[in-house]
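Here the complex is missing one protein chain, while the rest keep their positions.
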Amino acid sequence: MKGMSLIVRTITRLLAGFILVYGAHIVLYGHLTPGGGFAGGVMLACGLILLVLAFGKDGALEIVSENAASAWDCIGALAFWLIAVLGFTGGYFFLNFVGKGEPFNLISAGTLMWSNIAIGIKVWACLFLVFVVLAAFRIRDEG
Amino acid sequence: MNNNNVLLPLFIAMPLGAAFLIVLIGRLREAISDLVAVVITALLVVGSLAVAGLEPQVYHMGGWEPPFGINLVLDPLSTLLLIIISVVSFLVCLYSINYMTSYTSKPKYYGLLMLMIAGMNGVVLTGDLFNMYVFLEIGAIASYALVAFGTEHEELEASFKYLVLGSVASSFILFGIALTYSATGTLNLADIASTIGSKGLNPVMIFASALFIGGFGLKAAMVPFHAWLPDAHPSAPAPISAMLSGLLIKALGVYALIRLFYSVIGVGGMYTNILIVLGILSMVVGVILAVGQWDFKRLLAYHSISQMGYVMLGVGIGSPLALLGALFHLLNHSVFKSLLFLCSGAVEHSTGTRQLKQLGGLWSKMPVTGSTCSVASLSISGVPPFNGFWSKLLIIVGAVQAADRFGLWAYILAAITVLVSFLTLVSFVKVQRYVLFGALSEKLQKVREVPAAMCLALIVFAILCLGLGVLCPFVLEQLIEPARDVVLDKAAYISLVLPG
Amino acid sequence: MGPYILCSMILLLGVYAVVAKKNLIKIVIGLLIIEYAVNLMLVLVGYKAGGEAPILTEAGQQTTNFVDPLPQALIVTSIVIGLGLTAMVVALCIRLYEKYGTFDVLLIRRLRG
Partner (left out) sequence: MLFLLYSLLIFMIVGAVIAIETRDLLSSVICVGAMGLGLAIIFLLLGAPDLAIVQVVVEVLSLVLLLRVVLMREDVTIAHRYRYGEVFATATALLFFGVFIMLASTAYKQMPQFGNPILKVSQDYISNGFAKARAPNLVTAVLLDFRAYDTLGEATVIFTAIIGSLVILRKRGRIRDEGNEPDS
């Protein structure tokens, strides 16, 4: 897949940064404001997909390769799983084992923020991965 | 009562973690994925046998009391399903080590297999309606992907059909959940049961239960909703066919229906009649379609529909004896149908075809596959002393005993059951005749027996077939009767989850 | 009651598309429509007249006239499941198109029954 024109590239470079930062904000502040790991993760993926569309597949894959995305996918899932299993330290699967802290601060509500981050990484990686694979899928010539 | 046994969440957490891990590190060495899968399923077998002796108990996820949090419920019915799932999936993993070498991306295969096991364990253990939906989707989505694993024409097409029908069914189930939530204000199964019990069935719950019958009935491949199964089950790789026919339609379909209609919604006359009609239809239509088949796996798939009809019939009749037979047949069917699919896989692995007319005389070349296939055929046809005989006998006697409720119809039901059993026998005599006996054709002279791990899985299954038949009274008393008592006692389920 | 009826109409339209249409893309669109209808039903069931979004904005806020947060949590899950299914069905459609060169279901029929 080839990239697009210079104007598109320049605007995308500016815009993608904003989208990525906004996505990260949605992930981090999910327990305080509307949003959460999932919505933020999709936004992060959309930001990267925008880069793929503007700069072509090779340009974006220099930032995150397919293998790396696949690995991050598993790592995010494992991290969330680990948060669940670490609840056993308090006696229950999925116990909110981190101290709850002062409400309305970023570091509060125990595991909620960490869960959001794990989900964010997972969702970002897997959606980016599936887009890249779908975009790269070429129909073989017959015969 | 509530001692929060740490094993309960591990039934879901272990296969989930294993799935993530296999996909992450499986790309380094394929052998790692074999090893992890076999070890984890072996641990699940040990775990399921360990919880078999325990008292019924409830696990509160995250320490939140029901109905505010999600809870896991272990009672004898769940235990029965857990044991079936663990044992079959362990043997299937063992079998896959060699069989799946003819496919690419083995780690992803094991990852999806683990996810499917996690989904089924989740459905079987959960005590929450929406959570049941979520885990049902995990199992179902994993199975859609596994059906398409070979990525050939038929496989993709079967998978598309299965996916479309399956996700429509899931949507109906979710719509039913929305209605149930609206009517009762809760999602906890026991809480729903107690709310409904005090008010009686209102039209909203009737609507919801109709959606549940449609949705779960499709997952269980009851006859008006069976169109996907004869395509999907034969298209999958043989171990996956064994998982789908042996486990998935039971855990996602039949178990969920039993749990919802006996423990939660409560069975009235209308529901039982619907289940009986669906059961009879499945039995007759399934076996009639099966008799004319010449594709080995497709024939087996139609027999799955027919045999699940037996289970549904027993569940619908609902007398203690018929339920006992239904649950025992559930166990037996998962053993002999898995074995038959694995045998068909072994034949396909060695000869490269599964058309009955191209086979023949394999007994001399593949003694292990041949003898285990015969054992399974005798089992499914209901020949004593194999396990299928006893469960069919119990269902037939249960149907006859229901004469006081259904009058003459009870005898007609019993007669149809016997007739279907006979047709099953005819159909499997055909399989024996064309696959194992007769002349060995030119092309098949070089055929060899399958590798040792595959043989081991086949032999263990055959021993289970025989063992379940010979030790029938013991199995009934230890496993099936407690499960049956749980099914019939709705109040006990409510007081188990919501004490006081 | 009115919103429920309209919501059911969307559901039935989706089912109609899945059953009657003979084009892969139309069937996928039917699935998406069914999914919208189910999500809509869940949010309608949880709506409380005059209720606010269930998010506290300051410490010690006493308002409890919130809409039901539980169905909303369920819908997030269900939307995600829907996205996963969409990704998968798209992959299947691409492969089927590669194999058969068409989206027409009537031409994609190797399997019997």
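Going in written order, the chains are labelled A, B and C, and every chain counts its residues from 1.
Note that a residue touches a chain if its C-beta (ideal position, glycine included) is under 8 Å from a C-beta of that chain, and two chains touch if they have at least 3 such contacts.
Given the structure is predicted, the values throughout are model-derived calculations rather than measurements.
Q: Name every displayed chain that the left-out chain is in contact with.
A: The chain that is not shown is in contact with A, B, C.
Q: Based on the whole complex, identify which of B:G150, B:G217 or B:G279 touches the chain you can't see.
A: Residue touching the chain left out of view: B:G150.
Q: Touching the hidden chain in the full complex, which residues of chain B are there? Just list them.
A: Interface with the chain not displayed, on the chain B side: 16, 19-20, 23, 61-62, 64, 67-70, 101-105, 108-109, 111-112, 115, 118, 122, 130-131, 134-135, 137-138, 141-142, 144-146, 148-156, 159, 179, 182-188, 191, 195, 202-204, 206-208, 210, 224, 348, 352-354.
Q: Over the whole complex, note the residues of chain A touching the chain we left out.
A: These residues touch the chain not displayed: 26, 30-36, 38-39, 42-43, 45-46, 49, 70, 73, 76-77, 80-81, 84, 93-94, 96, 100-101, 103-104, 108-112, 115-116, 119, 122-123, 126-127, 129-131, 133-135, 137, 139.
Q: Write the list of chain C residues that the hidden chain touches.
A: Here the touching residues of chain C are 1-10, 12-17, 19-23, 25-26, 28-30, 32-33, 36, 39-40, 43-57, 64, 66-70, 72-77, 79-88, 90-95, 97, 103-104, 106.
Throughout what follows, only the chains that are shown with their structure count from here on.
Q: Is the way these chains touch best called a line, a ring, a star, complete, or other?
A: Drawn as a graph, the chains make a fully connected set, so complete.
Q: Given the contact rule stated at the top, which pair of chains has the most C-beta pairs in contact?
A: That would be the chain pair B-C.
Q: Per-chain Cα mean versus the mean over all protein Cα atoms: which chain has them closest together?
A: Centroid comparison flags B as closest.
Q: Suppose each chain is reduced to the average of its Cα coordinates; what separation in Å results between chain B and chain C?
A: Chain centres of chain B and chain C, defined by C-alpha means, are spaced 28 Å apart.
Q: Measuring centre to centre with CA averages, how many angstrom lie between chain A and chain B?
A: 36
Q: Where the CA atoms of chain A average out and where those of chain C average out, how many Å apart are those spots?
A: Inter-chain centre distance comes to 23 Å.
Q: At which residue positions does chain A touch at least two other chains?
A: Counting only residues that touch two or more other chains, chain A contributes none.
Q: Which part of chain C faces chain A closely enough to touch in the complex?
A: Those in contact with chain A are residues 53, 55, 58-59, 76, 80, 83, 87, 90-91, 94, 97-98.
Q: Quick check: in the complex, which residue numbers of chain C touch chain B?
A: Spelled out, the residues of chain C in touch with chain B are 11, 15, 18, 24, 27, 31, 34-35, 37-38, 41-42, 45, 70-71, 74, 77-78, 81, 84-85, 88-89, 92-93, 95-96, 99-100, 108-111, 113.
Q: Show me the residue ranges of chain B that touch chain C in the complex, using the header's touch definition.
A: Within the complex, chain B touches chain C at residues 130, 134, 137, 141, 144-145, 148, 151, 153-154, 156-161, 163-164, 167-168, 171, 174-175, 177-179, 181-182, 187, 227, 230-231, 289.
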